Each structure stands twice: as structure tokens, then as C-alpha cells.
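Heads up, this is only part of the complex; the chains shown haven't been moved.
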Amino acid sequence: MRELSMSAAIREALAQILQERPEAFLIGEDIGVYGGAFKTTSGFVDQFGSDRVIDTPISEAGFVSIAAGAALMGSHPIVEIMFMDFLALAFDGIINVAVKWREIYGPEYAMPMIVRAPAGAGRSYGPTHSQSFEGLLQNVPRLTICCPSNPADAASLLLGAMALREPVIFIEHKALYARKGMVPEILTPGAIGRAGIVRRGTDLTIVAYGRQVPIALQAAEQLAAEGIDCEVIDLRTVKPLDTEAIISSIQRTGRGMSLEESPIIGGIGSEIAAVIMEHAFDYLEAPFARLGAAEQAIPCNPKLEEQCFPTIATVAAKARDLVAY
Amino acid sequence: MIPIMMQSEQLTDAYIQMSFIRAFEHRLNELFLQGLIAGTTHLCVGQEACAVGVCQALKAEDCLFSNHRGHGHLLARGADPGRVMAEIFGSPRGYAGGRGGSQHMAIGDLNFMGTHGITAGTIPLAVGCALHKKLRREPGVAVVFFGDGAIGEGIFHESLNMAAIWKVPVLFVCENNQYAMSTAFRKISPVAHVVDRASAYNMEAHRVDGNDVEAVHELVAEIRGGIAEQPHAVLLELDTYRVSGHSRGDPCVYRSREEEAHWLALDPLARCRRRLEEEVAWDDAREAALREEIGSRLKAAEAFAREESY
């Protein structure tokens, strides 16, 4: 084990993929000599050449669908969307092409590709550079969506996404890039669709992903001091959802809440609430609660921005409510 | 480069294929009007020379993409008419197991990578296919059929731009049949021809009479050879006419009967037949024999298509 930042871990996983998989290539804006807006591909164009690390014009719709076309032929492209907000320009390629070809024509027509998208708020980038679309995209049939919360998971999910040979949206929270964590010496593919219990507890389940996981853990610490023992689930992939892990935790705790980066209405938390309702209804001692992004454009001002998202304080307050229910 | 001339057997074969495609489409139309087929369909009557002229000039390793009006492209590439019709019938025997219908078919064995219901949606797929060929040093050219209406989509622009800067082996085939649904090309294009867009991408471009199967075949053979020799992108415009309505039940109120008559006089089948009369002394007897053969192939296809259902 060694300590790496999330961006370093992603960079290492990408390098490993490029080394091991001749069918893999990277494609996106300014990923070559610039190394990507978040420097996750720095040095790659020198190491792997411009055939494996392809700089594009500013044409998100085009290069997402171009990647899908290459994938159909046997390539395995890894697309970088500079900020996830810009993926809105390329939804047709995801919704009407990448996930559909295999559905219509069968597995030999799969379009294996990973769309990496730095996302989320917390860096004062303002209303067009801070969104996270997992809530919206979960409604696309059979689309896989990963949201790692730490360096080790980012690397293993990236390798797991490659192994899947399906279109995968890979959401990297911008505010996590610089965060460090322990990473195994040898990177191996992680299971897609498996959540992790990152803190055991008996009173309440907090289901989180991405940058909400550290918030959940910190809130759990604080609550522990008050005698409230929280279990924290890191979803890792928000679709497919690890319903088993969520349900069995709720069956033990009887109470729960979700934390998410998407707006609450139609978000990941709504799906979790519905699943819990269906499968753990009789175990629930309090209504499952949802915290997430506010129903508004994400402001640039850091204070206003922070107010749009769950914080340790709001999580702890909600947890107290639930326990007192 | 020596101009490529079509052999008379090829011309005969082209005529047979075009005749079959037309008969296939006419039969489909009847079946739709009888309410035997669900959903919608887009026929390529009048455009047979585009499909046949292009496909005949391609090689097995070339990969094809098409759009919503793809029956002709599929058949010209060698698709089994029974399975195409089965797909349109929504049969499990269809090329997409009845899931795709008229607008969605793919045939991997023929390197036919897919037709598609989203206008212009396969243009970037062809560029991606060509990019793959270039990166993995695989032979062949990516070819995509689309209509004059597809030019309006941003992805047309993005795709041509990237194909041009990356010099990938792709042939963009625009069948300019003068209309996108009810919308005349001249109403949505500030320039007279699709090829007038090519200069924006510094792209090799050609325009040819799309109702002249020989001209199409010979030009595409030449273009294809050029791309195979030195990978690059080419835009080809085929002037033609959508003789049928846009889709089922379109009375074509947006165009004149005179215009239709003008184009009818340029019918690709009639012209090809005249050439065959010159070249191989095609006559009424051979025509009658062909009709008969087509009739029985069509019957067999229909029987195959209708035999099994969900």
C-alpha cells in the first residue's frame, strides 16, 4: 500500500489500461500536452503517443458518438468530458446510441466505452461547471454509473469498468482529486455494482457516494460522540445500485438517509428510498430521508455554494431527527 | 488514376438488384396499407441507384452505416430479403429480432454496422469506425448514408470536422433526395448543394447524378480506391428524388405534381434498362423473366417473414 491522491490513482489506472489493452485509447479535449483540465492524463501523450491519447476539437456530442463507433468495431475508448456539465451536449450519444446498439442488436454489437466526467461542486466554478448528472442519468436503461469516493476505489472501479465491456459513466468528483488515500501496490478490477460498508453501526444507515462519503463519515464521528452509532455505505456505483447491501443494512438499523451530489427531486436518494420501501418496509422505524443538492443553479460564491449541499451539520441534524422519530 | 468502367455483368446485376429493391418497397407499401405491419416505414423508391451503385463499388472489408431509409442499402449490401422483411414485420427472425423494426437493422457478417432512427446519428459512428480502422491498421473504408436533412444537425459538422483533421478513411454519402420530410432542401440550406459544405472542412467532395447507377458505381469505385490508398475523408452528394412520400400516408402536399413528373422522367430503373438494351440487348422477354423471378423471391421472403411471430 502507498498513499496517492485520487487523481494520481486514476492516472495510474489509466496508464495500466493503456499498457495492457491495445484496444483502449483516450479521447477528449486538451488531454494531450495539457494533460487534461485536472491533469489526470499528464505526460501520457509522450508515453503512449497521439494515437492513444487523442486531443479533440470542442465537440462533445461528436467525440462521444465517435467513441461509440470505434467501440462498435472493437476499440475500448475512454472519453474525458472536461466538466460533466458539458455531457448535456452529448446525451444523444449515450441514450440513443451507446446503450442502445447492444439492446437492439445483441451482445456482439456492444459499445464498450468509459465516459470519464469530472463533476460536482465545492470549487466555486459556478452554475455551468459544478453539476453532477448521475440523478438524471440513472433513468437511462442499463447505463452503468460509477462514483468513487477515494483513490483506491477510483482505480479499481476504472479497471472494473473496463472489464465490464459496456458503456460506463465514470464520475470523478472534482473536490476529491487532491484528497489522498491508501492504494494497493497492484491495481486490480473492482466489482461494479457492489457497495462497501465503510463504517459499521447499529442505529442508522447513511447511504452516500463520491464526496458525500467523507461528509457522512465525519458526521458519523460527531454523532458517535452523542451516542448515535451510524453505519455508512459507500455506494461506489449508483447504477446498478447495490440494493442488497442497502436493504440488509436498513434491516439492521431500521433507519436511514441518503446523501447525494444530484438535486434531490428524482435523484439517487429517491431511488434508494423507493427500493427500501419495497424491500425493507417492515423493518423501517422512521421514514428514510434524503439530503442532496438544492433545487437551484449552483452558485459561484463559496458560501452560497456550500449552502446548496449536505454538510456535516445538516447530516447530523437529520440523523438526530431520525433517531428521535 | 485510370477511370473505372463498369462491366456489363455488373450493370445487369445492378439492374436486377434495383428492380428487386423497388419491388420489395412496393410490396411493403401494400402490406402497410393493408394494416399488416405496425409502426412506420420509409421507402427508397426512386433512390435505388444510390444504394446499388455505392454498395456494388465497395469491398467486403468496408463497413456500412445507414439511416432511417435503409432497406435499399441493406439489400444492396447483400442482406437476406426475408430477414429484412421479417424485421419490418417485428418477427423474431428479423435482423434485430423484431426489436428494431424498419429503422433499426445491423448485419455484422456483412459489416453492415447499423441503420438508425436518429437523423445524422450514424455519421459520427462511421467516423469512429474509420478512426478504429486507422488506429488498429485494419483495412477498408467506413461508409455512411444519410439524407440532405441530416446536414442540419450539428453532429454532421462535428463529424466532418474531426474526420478531416484526423484524415480517417470515411466516405460520407449524402443522398440528396430534395426533401427532408416536407422540407425542401432549398428552404433549409443557404447553399445550392450539399457539396458546397465541403470547403468548410477542406474536404474532397463530389457530386453526381444519383439516378445513374453507372455514374455512381464508377465514381464510388474511384473514390474508394483513393481512400484505400491514402486514408482521408470524402463527401459525396448523390442527386436523386424521394418518389414515395416521406413515410406511410404522406400525400406530399408540399410539392408539385410537375416536379414529380420531372423526376419520374429521370427514373433510375428506366435509365438503367435503356443502357442494358444497348449493352446486353436486354428485352421484354428477359424483363418478364426477371419480374417473375423477383415475384417468387419476394413471395418467399414474405412467407419467411410472416411464418413466425411473437
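We just call them A and B in the order they show up, numbering each chain from 1.
Simple rule for what comes next: a contact is a pair of C-beta atoms (placed from the backbone, for glycine too) under 8 Å apart; a residue touches a chain by one contact, two chains touch by 3 or more.
These numbers come from a predicted model, not from an experiment.
S.K.: In the full structure file, how many copies does each labelled chain have?
M.R.: A x2, B x2
As a convention for this text, only the chains that are shown with their structure count from here on.
S.K.: Measuring centre to centre with CA averages, how many angstrom lie between chain A and chain B?
M.R.: Centre-to-centre distance between chain A and chain B: 42 Å.
S.K.: Hey, which residues of chain B end up touching chain A in the complex?
M.R.: 63, 95-97, 99-100, 104, 106, 108, 113-114, 116, 118, 121, 124-129, 131-133, 135-136, 138, 142, 154-155, 158-159, 161-162, 165-166
S.K.: In the complex, go through chain A and note every residue touching chain B.
M.R.: 22-23, 25, 51, 54, 56-57, 59, 61-63, 65-75, 92-93, 96-97, 101, 103-106, 108-109
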